[in-house]
Every structure is written in structure tokens, then in C-alpha cells.
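One protein chain omitted, others in place.
Coming up: subunit A.
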Amino acid sequence: MKELLGQVDKAGVVESSCILQGAEISVSTFASRNHETVAKKAFSYVFQNVSKLRTKHDEAHLEIGGKRLSGFMLNGERVLICMSDKNTNVSLVREHIYLLKPKFEA
């Protein structure tokens, strides 16, 4: 899993990433504890409500300060979280993750 996360981080696209399993982080490359904690709290709350309200959303993006935190739902109650610079084109981040998603879900 750690090697896979290594592929998620990519210069100019994703700065750091982690996997949220339930309400806890299982693996992480985050250097900033604060951002990791915000992402953990925010996305576990958001996706809990998504399943409660059955809205079928599987992706969330939160822009805070100069950063964007993105959460992509994976199978097995997991969320792949990435942090990028707010000025990075969000579609670049999404395309990058969509390519890697099957590897995580395999």
C-alpha cells in the first residue's frame, strides 16, 4: 500500500496522500499533521453523511488556505486522500487518481 501511495504523489499534481480506513488513517505520506487531521475529520464526516443520505457522491474537494484536499472513495470503506496546491488544475488531480484507482481497488 505504501508503494502505491508513492505513485500517487507526483510533482506538480499531488504533494502528499494518505488512506482513510473508516475513521482512521492507515498509511500516509503527509508531512503536515494539521492538514492530515483536517482531511481525516472532514472526509470521514462527509462520506459518513453520503452513505447516511445515500447521495452516491464518491468524491470531495476542500479548498483551505493555499491547499486543496481531495478525497476519493475506494472500495472497502476506504478513502484515498490527496493534497495539492490550490492552483493545480483539479482535473489534473482527478485524471491522475482515476488512472491509479483500479490498482488500489484490486
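The criterion applied here is as follows: a residue touches a chain if its C-beta (ideal position, glycine included) is under 8 Å from a C-beta of that chain, and two chains touch if they have at least 3 such contacts; residues count from 1.
In the analysis below, contacts and distances are computed from a predicted model.
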Chain excluded from display, named as in UniProt, from "Signal recognition particle receptor subunit beta", "SN-glycerol-3-phosphate transport ATP-binding protein", "ABC transporter permease" or "Secreted protein": "Signal recognition particle receptor subunit beta"
Among A:A11, A:L53 or A:A106, the residue in touch with the chain that has been omitted: A:L53
Sites on subunit A contacted by the missing partner chain, in the whole complex: 34-35, 38, 42, 45-46, 49-50, 53-67, 86-87, 89-91, 94
